[in-house]
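Read through the structure below, which is laid out as structure tokens, and then see the notes.
For subunit A:
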Amino acid sequence: MKTQNDSLREEFKNVLKLKEFQDEINLYKLNPSLIKNFFEILLERNNGSDDSSIIESGRLRFESFIINTLREQNH
Partner candidate 1 sequence: MTERLIYEMNKRYVHQGVNTIKVRDLFSRKQENITLRDDKFFSKYWQVYAWCAIIGFLNNKREVGVDLPNQTSFEFERITNGSLTIANGLILMGIAKIDSDNIDDFLDAKKIHTVISEYAEGGAKHVLEIRSTPGMGEKFNFTDDYFYELLEREEIKN
Partner candidate 2 sequence: MNRLLLILSENKTINMLISKVTVNNFFCFLGENKFVFEKGLNIVSAPNSGGKSQLFNAFYWTFFDQIYIDNVNGKKEWKPSVDIIPIPDALSKDENYIGKVKTSVEIIIEAESPDSNDINEEIVEYTFTKTVVYEKNKKNELSVFNKPELIISFIDSGETKILSPALHADTLERIFPFSVRKFMWYQGETMDNLYDFNHPNTLKNAIKEISYYPIYDNMEKIVKSSNLSIAKKIQKELTSRKQLTTEQSKTLTDINTLNENIGKNEGKIKELDISIEDLDEQIANEEAKFRSYDKYKDIKNALENKEFSLESTNNLLQQQDAFLKEKLVEKWMLNGCDDIIKNSEHKLNIIQTEIQKYANSPNPVPMSLPGPEYVQRMLDDHRCYICERDVEEDTEPYEALKRRLDDFQKDASYKSLQDNFTELNKAKHNLLLVLPEINTEIKKAFTTRDEYIKKRNSLSKEIRKIEQDADNDNKNIKARGSSADQILSKLNTLKSTRNSKKANVTYYENLISQDKDKLAPLELKKSKYKIGSEDAKLVESIAGDYISLFVKTISILNKEAYLKFIKNLQEESNRLYSLYLGGNPQGKIVIDQGIRILDFENGELLTNLNTAELVAQKLAVANSFLSLSEKVKNKIYPIVADAPTSDFDPNNTINLTMNIGKSFQQMIILSKDYILLNNKDRDKLIKDADVVKYYELTNEKINPTGSDSRVNKKTFINVIK
């Protein structure tokens, strides 16, 4: 039994399989498991709301998480 989030994850996985994105992942040496983790942040607390303060806090969470994760990797 899938949840809605499972369906979203599956769709994201499928779109990543497209050649143009595989090429981009290879070209910039992006880490697929990091990509997956970053997507989870987008799923968190996402109820489709349009409110600009929710978008802004979502952006902050997303961006900080990516930057912090990459910084940790470097050390």
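A quick word on the picks: all candidates are chains of the complex that A comes from, given by their letters.
The criterion applied here is as follows: contacts are C-beta pairs under 8 Å (C-beta built on N, C-alpha and C of every residue); 3 or more make two chains touch, one makes a residue touch a chain; residues count from 1.
Just so we're clear, the structure is a prediction, and the values are computed from it rather than from any experiment.
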Inset, instruction - Scan 1 or 2 and return whichever one touches subunit A in the complex. - result: 2
Inset, instruction - Over in the complex, which subunit A residues touch candidate 2? Could you list them? - result: 1-8, 11-12, 15-16, 20-21, 24-25, 28, 30, 34-35, 38-39, 42, 46-50, 54-56, 58-59, 62-63, 66-67, 70-71, 74
